[in-house]
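Just one protein chain is left out here, and the rest sit where they should.
The first chain written gets the first letter, and so on, giving A and B; residue counts start at 1 in each chain.
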Amino acid sequence: MKLNLGGVTEAGRSKQNRTGNWRYFLPVVDQKRCNGCGTCELFCPDSAIEINNKLCLINTFYCKGCGICARECPRSAITMQVERGVAV
Amino acid sequence: MNPEAIKSKEIMQGSAAIAETIKAIAPGVIAVYPITPQTHILEHLARLVADGQLKSKYITVESEFSAASVIFGAASAGVRSYTASASQGLLLMTEVIFNMAGTRLPAVITAVNRSLSPPINIQVDHQDTMTLRDSGIIQIYVESIQEAVDTHIQIFKIAEDREVLLPAMVCMDGWILSHAYEPVTLWRDEAVQEFLPPFDPVFQVDPKNPLTYGALTDDDKITEFKYMVHDALIRSKEKIKKVAGEFRDAFGNYYGDVIEKTYTEDAELILIAMGSMAGTIKAALEKLRAQGKRVGLIKIRSFRPFPDQELRTALAGAKAAVVLDRSFSCSSGGILGGEIKACLYGQGGPQVINYALGIGGREIYPETVLEIVNQSERLVESGKIPPETIFYNLNRELL
Partner (left out) sequence: MQTDLKKNYLAPGHNACPGCGVAIGVRLILRAAGEKVVVVSPTGCLETFTSPYGASAWEVPWVHPLFENAPAVASGIEAALKYKGDYETHVIVIGGDGATFDIGFGALSGMVERGHDILYICYDNEAYMNTGIQRSGATPYGATTNTTPRGKFSRGETRPKKDLLEIMRAHNLRYVASATIAYPQDLARKVKKGLAIDGPAYIHLITPCNLGWGINPEETVELSRLIVKTGLFPLVEYEDGELTSVHKLKNALPVEEYLKKQKRFAHLFEEENAQMIAEIQKMADQNIKKYNLAG
């Protein structure tokens, strides 16, 4: 790919980066406790949570496992679990 | 001159002539910060804005650093932009000028050449602009107020060309050109607008097309990005030549393209200089020619891009080139002299004698030129041309 003049670059191409492989802990949502309030989505630094029809969906392609969602969830519906394949 | 393009012919100050020309060019954004001897340009522009003759956004910033930054921003948003400065102000802009070149933003700066501190001195030399030589900015040095006027019109066209897209600078000697009064022809706004197409950049900051400017890059691409600036600056040479020709066709004035040659065809000794000094040399040449001396002059208009091939060709028949530098790099010597030696090395050209003179406004008279020619002839005859720069009339009693 030819370089753009002046280093100008296209919007939103970070989406190709899989930051999910930085993760040691995976947020797991208890959908029975979750009421889809969206607090976790607001606080997710990695835009890795979607609230879709009141359902909280974690995008594991991007989630870095910081745990803010679990800490801030008002209904304690998210728990951080050790990522499969990670030695603790 | 093309009589239909003429707005006025009058004796006026260089700064006023530049401001009136900027009015005809009509940048959308002008950023200003006072510094001697540039201030008259911005004051004249202020009056034009205050009277409604100029519709630009006129921004009185808090430093030259911000002046350069404002025109960086305006150019990134696709608007023609302009500032003027001198000396310390240009140095303060340095970081932004590198950034403009790397981001390929064609803002234009009038550099009113002035010495650098310390000791503080408000008179002319070229140390300020020469210090910016590695940035990627186009630099054209002018000899007269009329050439300054005409070069401003040309330089926007060169800088904004899609094949160039680099910042550009017209370098005019402080006081000698900025404050002197000379007969000047100003051009009609319509004629200037007709000559200068609207600025139409490849990229611009626009919510409809959200682009990222100023990205982070690693070693896998950085050499290429920097080479692109180097290459664009080299290629701008052809654009400078083309636009000089177009200007001659439209307005009738011509000052050479990247260099201007005077009496060089048969010259054994060729002086090389930039800026108003060229006018003084031309006066001296008339005397020398009357004495039958085969001396000529190459005035370098475009120092960046550097006219290497043009110099090699023009100097091919000469015995010696005498480079008159109005700046120097400490421990290395005259900057122009050094570059010309490098461009001639191994190419079989003339020997190079390099003088540093005219620092901090030390006057250069036609007699100065005559004496330098005499000295140079003796050096050529003796075969003892010093490899280092000669500091002309250095007063060793003060050292």
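Following the convention adopted for this analysis, a contact is a pair of C-beta atoms (placed from the backbone, for glycine too) under 8 Å apart; a residue touches a chain by one contact, two chains touch by 3 or more.
Please read all numbers here as calculations on a predicted model, not as lab measurements.
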{"item": "Residue of B:Ile6, B:Ala46 or B:Ala77 in touch with the missing chain, whole complex considered", "value": "B:Ala77"}
{"item": "Residue in contact with the excluded chain [from B:Lys57, B:Arg133, B:His179 or B:Lys261]", "value": "B:Lys57"}
{"item": "Omitted-chain contact residue, chosen from B:Gln88, B:Gln193, B:Thr212 or B:Gln375", "value": "B:Thr212"}
{"item": "Residue among B:Ala16, B:Ala31 or B:Ile340 that touches the chain left out of view", "value": "B:Ala31"}
{"item": "Contact set of subunit B toward the excluded chain (per top definition)", "value": "28-29, 31, 56-57, 59-63, 65-67, 69-79, 81, 95-96, 99, 103, 205-207, 209-218, 221"}
{"item": "Interface with the undisplayed chain - residues on subunit A", "value": "1, 3, 7, 9-19, 22-23, 36, 38, 41-48, 50-54, 59, 61-62, 64-68, 70-72, 80"}
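Keep in mind that, in the parts below, only the chains that are shown with their structure count from here on.
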{"item": "Residue ranges of subunit A touching subunit B (in the complex, touch as defined)", "value": "3-12"}
{"item": "Residue ranges of subunit B in contact with subunit A within the complex", "value": "102-105, 165, 202-203, 210-215, 217, 221, 224-225, 228"}
